[in-house]
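First the structure, in the form of structure tokens, and then the observations on it.
Omission of a single protein chain aside, the complex is shown with its protein chains in their original locations.
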Amino acid sequence: MAHEKYQELLNTLHDCMVQCNHCYDACLNEDDVKMMAPCIRLDRECADICGYLAQAITHGTPYVAELASVCAKICEDCGNECKKHEQEHCQKCADICMKCADACRKVA
Amino acid sequence: MAHEKYQELLNTLHDCMVQCNHCYDACLNEDDVKMMAPCIRLDRECADICGYLAQAITHGTPYVAELASVCAKICEDCGNECKKHEQEHCQKCADICMKCADACRKVA
Amino acid sequence: MAHEKYQELLNTLHDCMVQCNHCYDACLNEDDVKMMAPCIRLDRECADICGYLAQAITHGTPYVAELASVCAKICEDCGNECKKHEQEHCQKCADICMKCADACRKVA
Partner (left out) sequence: MAHEKYQELLNTLHDCMVQCNHCYDACLNEDDVKMMAPCIRLDRECADICGYLAQAITHGTPYVAELASVCAKICEDCGNECKKHEQEHCQKCADICMKCADACRKVA
């Protein structure tokens, strides 16, 4: 079944969703929020699409490839934005985003 | 702003989400649910992606084209499945799905 | 059917989702983003729950009252935060949030 076939991807999507939302939360608590605005936007985009793809895969969507292709792009963009910031929450977010982009590309 | 530029698309996505969820609900109440199973699946897929795209557009996503492309495909598949069934909820759903697929293709 | 019984509420939820997401987007473009951080957070909360409730109502959820009760609270909190800011996007958002909180309370 879908949730077994894609177990590793599902775990990665979950980790990426968690870390992006944590980074979003932490960015909004930073002193210089303005500098973090692009990161806040992409963190939400990325958490939303990772959560969406996990839902879709587990209920047996036939659109895994199409959705994973969009998700890979958003993860990569979010990872590249996070990389620019030295905060630990951004650096950790960048790592999982890149890992998730790779995992999505494999099924896209 | 995004919600003004895409106002017509947003209305169509909302109508399509409403009608797909209504069709899902009505299909699950039919006597022959087994025959409606593919329709139930696609109704959920289509309602979910239409709702997702509406959220994304209104918060200013830079991924309108990518998401609308996936949405167009799902709308079209859902419309083609609904067309096969003579029930009024399926026929109305097929119409709005095809209209929504067209609207998505214009921005994809 | 659910989507006819709740048609006015569904329209209000849609308008509130659109306006909250627009306010979120506009707040992230302001010069003083830090001052808008609580508004950004609540705009996302409110857009998310309004979109969620609209999906749930239209697929025939038996949990309208419970979900609408949470939605009413979030709409009211978002409206009260938006009221504090003089920007037009915040003032318009406050108005629709209060209207949506009222509409949710009627079914909660």
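Letters A, B and C mark the chains as written, and numbering starts fresh at 1 in each.
FYI, contacts are C-beta pairs under 8 Å (C-beta built on N, C-alpha and C of every residue); 3 or more make two chains touch, one makes a residue touch a chain.
Computed from a predicted model, the values in this text were never measured in an experiment.
Colleague: Among B:E4, B:D31 or B:E86, which one touches the chain that has been omitted from the display?
Modeller: B:D31
Colleague: Residue by residue, what part of chain A touches the chain that was omitted?
Modeller: Output for chain A: 1-3, 10, 14, 17-19, 21-22, 24-26, 44, 47-48, 51, 54-55, 58-60.
Colleague: Can you name the residues of chain C that touch the chain not displayed here?
Modeller: Within chain C, the residues that touch the unshown chain are 41, 44-45, 48, 52, 55-56, 59-61, 63, 66-67, 69-70, 73-74.
Colleague: Quickly run down the residues of chain B that touch the omitted chain.
Modeller: Residues touching the hidden chain, for chain B, are 28-29, 31-34, 37, 40-41, 44.
Here is the rule we go by: only the chains that are shown with their structure count from here on.
Colleague: Residue numbers in chain B touching 2 or more other chains?
Modeller: Where chain B meets two or more other chains at a single residue, that happens at 44, 48, 55, 59-60.
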